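Just one protein chain is left out here, and the rest sit where they should.
And then chain A:
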Amino acid sequence: MVASVKVPNSARGSLTSSVPAEQMTEIARLFEHRRGGYSLEAPFYTDPAVFRLDVQAIFGQHWVFAASVAELPEPGDFVTVDYGPYSVIVLRNDDGGVNVMHNVCRHRGARVLTESSGTTGNLVCGYHSWTYSPEGNLIHASAPGETSFDKSCFGLKRAHGREHAGLIFVCLADEPPTDFDETAEIFEPYLAPHDLAKTKVAYQQNIIEEGNWKLVMENNRECYHCDGHPELACSLFPTWGLTDGLIPAHLEEVWERNKKAQDALIDRCRRYDLPHGVVEELDTRVAGIRIARDSLDGDGESFSSDGHRLSKKLLGDLRDFRLGRCSMHLQPNSWFHFLSDHVVTFAVFPVNEHQTLVRTTWLVADDAVAGVDYDLEKLTHTWKQTNLQDKAFVELCQAGANSPAYEPGPYMKSEYQVEAFINWYVQRVREHLA
């Protein structure tokens, strides 16, 4: 006989239930009356109650990026990631899939795994040594004198996990949104040729930005501020996000170069059968996406000062180094650059209403040798610098939102993707509140 006990997954308290009803009404009103085309009202960036709502409605309901396969290549490898108050274990199981579990011991709630990554067999809570199988089942709890203790009732809570083209996503909702399959179908053909399963982590950087997670995402959606990125501007055309007719005089020359490089890139993409066109559905679907392959300046190969490759080993079965960058943005918490020689993944993990962990991971071919095929300093230089600059921009904005004098300002034409992100966010929360 097999006895199975269903553990109700939704038996958790509502994150916003502690917010007084009056305040909740006020917040709902803010969402209802958001002025399109303008940045958000200050409470969206500063109010802990709005943050709790964000965690519940956005991070508790959607597919969010956690890590790439390169971070947990072998059975037993895990990472732990936190989305606000949530802590989640993502573990590579023996079947090659991923198990996602809440990192909360079913005894008295201790964090089960305290490291941000590692390898484990069974999962042992450090407090009283309750031991869970990699599937989350409680398999050992010393119980002196207990007579009616039923271990099968106390497995770790599971959540949803899936892997597409080497990227691992988790969803904490009981019923995940269903359109992620379609989004995955869009991006898989773009990413598959880079074969993430054959990459390794060359470097990972974690920085805490003193800013609301939405400011981090907003900052990444426009290149209006790209003058502030001298290192990045060597390879990334600062005309990104602009179109004919929007080009300021000082960028006209760059724009011509950009167009030429893009034509050459398209030729190459056709030759190698690589998808390159823009797909932009940032606010028209639940799993919002933007993806395209864009040319780079200089040699057009990588994020270096002359656009030349930063790692000498091509990824996957790519045949050519001059493939620009395939860039993807996924709502709500990630963006990526897939190049011929390396990949950079960016994951945004909100901490609280005014702090955000930004994790940047550089992946190279798994047979590339540090110091021989790539120089770690050079590989990471451009984005390390760019991240620091962006961190400063985000923090300036957070400081502004804290000021009583702050008032929403208009997004410029070149910032249409910022508007799309905010529009997506407001819609998602409104639907959640309805």
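Everything below uses one rule, namely that a contact is a pair of C-beta atoms (placed from the backbone, for glycine too) under 8 Å apart; a residue touches a chain by one contact, two chains touch by 3 or more; residues count from 1.
One rule holds for everything that comes next: contacts and distances are computed from a predicted model.
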{"item": "Listed names \"Heptaprenyl diphosphate synthase\", \"ABC transporter permease\", \"Radical SAM protein\" or \"Ferredoxin-NADP reductase/ferredoxin\", with the criterion being the UniProt name of the chain not displayed", "value": "\"Ferredoxin-NADP reductase/ferredoxin\""}
{"item": "Hidden partner chain, touching residue among A:D181, A:E252, A:D367 or A:E431", "value": "A:D367"}
{"item": "Full-complex contact with the absent chain, from A:E301, A:E353 or A:D390", "value": "A:E301"}
{"item": "Full-complex contact with the absent chain, from A:L113, A:I168, A:L314 or A:M328", "value": "A:L314"}
{"item": "Contact partner of the left-out chain, one of A:R35, A:R271 or A:K413", "value": "A:R271"}
{"item": "Options A:M24, A:A110, A:I139 or A:A233, residue touching the unrepresented chain", "value": "A:I139"}
{"item": "Residues from chain A at the interface with the omitted partner, ascending", "value": "74-76, 119-122, 124, 129, 131, 133-134, 139-140, 142, 271-272, 299, 301, 308-309, 312-314, 317-322, 340, 367, 369, 372"}
